[in-house]
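Removed from the display is one protein chain of the complex; every other protein chain stays in position.
Per-chain residue numbering starts at 1, and chain names A, B and C are given in the order in which the chains are listed.
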Amino acid sequence: MHTVARFHIDYVRYLDEDGQLAADAPAFAADNAVLLDLYRRMNFLRCFDSKAVALQRTGKLGTYASCLGHEAAHVAIGLAMRQEDVFCPMYREYGTQFVRGVKPREVLMYWGGDERGNDFSGPRHDLPWCVPIATQCLHAAGAALAFKLRHEPRVAVSVVGDGGTSKTDFYAAVNSAGAFRLPYVGVIVNNQWAISVPRSAQTGAETLAQKGIAGGLHCIQVDGNDPIAMLAVMRDTIERARTGGGGTVVEAVTYRLSDHTTADDARRYRPEEEVKQAWAREPLKRLRALLEARGIWDQAREDAFKLEANAEVDVEVNAYLETRTQPVTSMFDFMFAELPHDLREQREEVVRWEAGHHG
Amino acid sequence: MHTVARFHIDYVRYLDEDGQLAADAPAFAADNAVLLDLYRRMNFLRCFDSKAVALQRTGKLGTYASCLGHEAAHVAIGLAMRQEDVFCPMYREYGTQFVRGVKPREVLMYWGGDERGNDFSGPRHDLPWCVPIATQCLHAAGAALAFKLRHEPRVAVSVVGDGGTSKTDFYAAVNSAGAFRLPYVGVIVNNQWAISVPRSAQTGAETLAQKGIAGGLHCIQVDGNDPIAMLAVMRDTIERARTGGGGTVVEAVTYRLSDHTTADDARRYRPEEEVKQAWAREPLKRLRALLEARGIWDQAREDAFKLEANAEVDVEVNAYLETRTQPVTSMFDFMFAELPHDLREQREEVVRWEAGHHG
Amino acid sequence: MAEITLIEAVTQAMAYEMRRDPSVIVLGEDVGVNGGVFRATAGLHAQFGSERVLDTPLDETTIAGLAVGMAFQGMKPIAESQFDGFIYPMMDHIICHAARMRSRTRGRLHCPMVLRAPCGGGIRAPEHHSEAPEALFAHIPGLRVVIPSSPARAYGLLLAAIRDPDPVIFFEPKRIYRQYKEEVPDDGEALPLDVCFVLRDGHDVTLVTWGAHVKETLEAAEQLAERGVSAEVIDLATIKPIDFDTIRESVKKTGRCVIVHEAARTAGIGAEIAAQLAEKSMFDLVAPVERVTGYDVPIPLFRLEMKYLPSVERIIAAVDRTLAYR
Partner (left out) sequence: MAEITLIEAVTQAMAYEMRRDPSVIVLGEDVGVNGGVFRATAGLHAQFGSERVLDTPLDETTIAGLAVGMAFQGMKPIAESQFDGFIYPMMDHIICHAARMRSRTRGRLHCPMVLRAPCGGGIRAPEHHSEAPEALFAHIPGLRVVIPSSPARAYGLLLAAIRDPDPVIFFEPKRIYRQYKEEVPDDGEALPLDVCFVLRDGHDVTLVTWGAHVKETLEAAEQLAERGVSAEVIDLATIKPIDFDTIRESVKKTGRCVIVHEAARTAGIGAEIAAQLAEKSMFDLVAPVERVTGYDVPIPLFRLEMKYLPSVERIIAAVDRTLAYR
């Protein structure tokens, strides 16, 4: 008996829960502009998120998936990617998408029951929100395969949840990224819960990052509440993927501070104490502590920023609320490049119907 | 950055290609009766296999999947299991099944296009051959879950190929075995090829055993041409699973010495040289060398055994060839415990038709 | 005896059968402590514990494959697909194994499982949460497919489904999960899995429907009655096997048939019913068959979904078209 293969999973954190920066932090952590940009984006995201929840509560939005607590992970992914890369989200990565150019009003339209939210202004090649869990991972692998075959220096990045790593599509993405050595980075945003099912019930694996070993990918675990570690790791892994060094599974360890969606009531299954403790580790607080320690942020700036951010969100909300419903015929008009005759008939039926000719 | 998890994959071999036994071989390797039993079963299997191929070539059997080269792995799995365990085969593990009580004529019936081959005399709870790759792994996990919930000290064992480890069902089985800590042993018989696709194209992973890490299972790689190592590893892992110690992924490294099936022509894609080299490592030869060195086997005994084995196979072949085709109505009779009215009508239609009432 | 909703009837049936038969277990995503995202398994975990009510890892292939494996070994799993739109990864195990194991092994092994899934639109849910895939399963030999339309029928049909020794796909129309309550005695009485229900007698036209659209169809019948048109309303209930005899008898009387379902029209179950009419009731029909269905598009997001779903008005218009023939 002898050993034929060895593996290990590293964990990266530079900014601790009290806002203390580790000595080995990457160079960009000294750049206040970078940190301020991170913080402002995270902060804006939180304003947007609480507004969206409020809209749902008042009947002005459908079911909405909050990103509360995920801000560091989501924003860092966006900042590490290039425009020409492809982002394949699940359903709560607004933070990534805002960096890339998706508008808040588009997010609202989607959750407001209007397909036009998916026709967003972010990179036109990015995938829309993906409800069937983890299927986006395989589409990202497919995109990465297209890049590789076309010799384009582009990277596909997907996000999946802790629950989503149980889904066969996730494994299939890892397997094909390894088999074809694809420019693919699969980020797991491990927020400890998949609706009511805790991380511990999903798998017997010690870490979720190690699932990448199954496909021969690079694997790494990061403190997903540490925006500096997240940005560093995402930059490194994306760069490696871009330059032919192979794909990575990144596990961002964070916590879902909200209900799963507005249709969920987490109090049914989740200990209040756990949530309380998680608030102590949340990402905005610790980055703000660092910024304040550096003297580049304070309560006044925070208040001013919030005012501005909320005003900006309000503009978006109003734009959303003012959007007229699509014509009924829209359900046919994007089915095919050219409408086949059977659908043409059905469309005409609807046109007649809407015109009041019920015969 | 610090390391949060470490893994390694061990490789087990006791009997080398020249029939030399390693010093650390398990105790049973000293037991000639065990080794003779192993050898005879492997030898019988090879007789059966070449007869089955011949039957196909002469039009007396449908497509057949040979087990040439897999004898050590297949027989050892059978010998390590208890009757009350559940075996979930793919489609070439006759060696395992013969140990468990399946009759050669039943194997022939299945490949001869007769469902009754699946109604075999082996353990009645064992699964039949499974064509949709790797789906049996998940059924094994389901069986193991049933054992666990019923507090039965039984183990479910599945076999999958190297190609099959790319299949999402395999990952799903690994994941659930880990999540529920099931009495499950998933054996990968890595014969280097999945029809025409080499092992290297299936995955970027260095070993297939390491796929178990993704689910937190035990993982081990074995020389699948070494019947002693195979038996030792299977006994250990099955025992551990039975006693609540968790599941294992066993990678048995072997080689497919035949075409994929009789419908395949491996010369189209596989270097002859590789096959030649593989013959030097095949399992019967090395075990025979050990037996001969111990003075308990020789050419005369080999010839006598072959005569006997071939006669036994002939009895089975004749029984198969004499089997009358099932009545046409058999296609309805096992659809449901009680035939629903729509199928009753269709069955009656067939009965009338077969009786010549075509109206 | 309390009045209960359709979803409560589902829970009641599972609880009844779990008490009676220790081999019945429930598995799926969030079915445990959370009691299911719709609360269909509410209370079961507390009552029966973690060995009878299992939260699975988040993978539908896993749920289907595990259920199939357990069923082959003598358990009676009730597996849940959290929504209709997540059932497709389950199809391989259902089609290739659940539906065939008895036949494949000539009766040696079989698959006594139920696959439950909420189905249908109209609750303003996100994408993939509003689908009606019953036709996909009805085409598969070896399956039974059931969709109840009232609390009492949900209770009796689900009991029958759990007890049935073969696989049953059980769709629950989520739009009417809590639409109304009725008395459903918890008496363990199952309903037959091959009989449809005549909910309203009539002699001018036969309306065949199932699931949530029983509501709109009965409403249409009511409005038609006000105009002196007498519509017979049939709840198909068991989508496979179809109780065509009852439909045929009705059409013999009425001479007209309008089929209503929310799934896409092409190759939906409406097609099968219309086909059987074309085969067996041609000379009873005085008017062409009509299908009032979802269009051949994915059900739109919720701002437009009611425009997709068959409405009372569309049903009445179809009936009117058949009435033009004498």
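Convention: a residue touches a chain if its C-beta (ideal position, glycine included) is under 8 Å from a C-beta of that chain, and two chains touch if they have at least 3 such contacts.
Remember, predicted model here, so these are calculated numbers, not experimental data.
In the complete complex, the hidden chain is touched by one of B:Thr96, B:Ser176 or B:Gln202, namely B:Gln202.
Taking the complete complex into account, C:His139 is the one of C:Arg39, C:His139, C:Arg178 or C:Lys253 that touches the chain left out.
Among the residues C:Ala67, C:Cys111, C:Leu277 or C:Val312, only C:Leu277 touches the chain that is left out of the figure. The residue from A:Val12, A:Leu68 or A:Leu138 that touches the chain not shown here is A:Leu138.
In the complete complex, the hidden chain is touched by one of C:Asp55, C:Glu262, C:Glu290 or C:Glu305, namely C:Glu290.
Where chain B meets the missing chain, the touching residues are 62-63, 110-115, 129, 131-133, 163-164, 166-168, 194-197, 201-203, 263-264, 268-269, 325-326, 328, 330-332, 335, 342-343, 346, 350, 353, 358-359.
As for the chain not pictured, it touches chain A at residues 86, 115-116, 118-120, 124-125, 127-128, 132, 135, 138-147, 149-150, 156, 168-169, 172-173, 175-176, 179-180, 330-331, 334-337, 340-343. Residues of chain C that touch the chain left out of the display are 61, 85, 88-89, 91-92, 95-96, 99-100, 103-104, 127-128, 135-136, 138-142, 240, 242, 263-264, 266-275, 277-280, 282-283, 285, 287-291, 295-298.
In this text, only the chains that are shown with their structure count from here on.
Chain centres here are C-alpha means, and the one lying farthest from chain C is B. Centre-to-centre separation of chain B and chain C, using mean CA positions: 40 Å.
Per-chain CA centroids place chain A at a distance of 43 Å from chain B. Rounded to whole angstrom units, the spacing between the C-alpha centres of chain A and chain C is 36. Listed for chain C are residues 57, 59, 61-62, each touching two or more other chains.
Residue positions 166, 168, 201-203 of chain A each touch two or more of the other chains.
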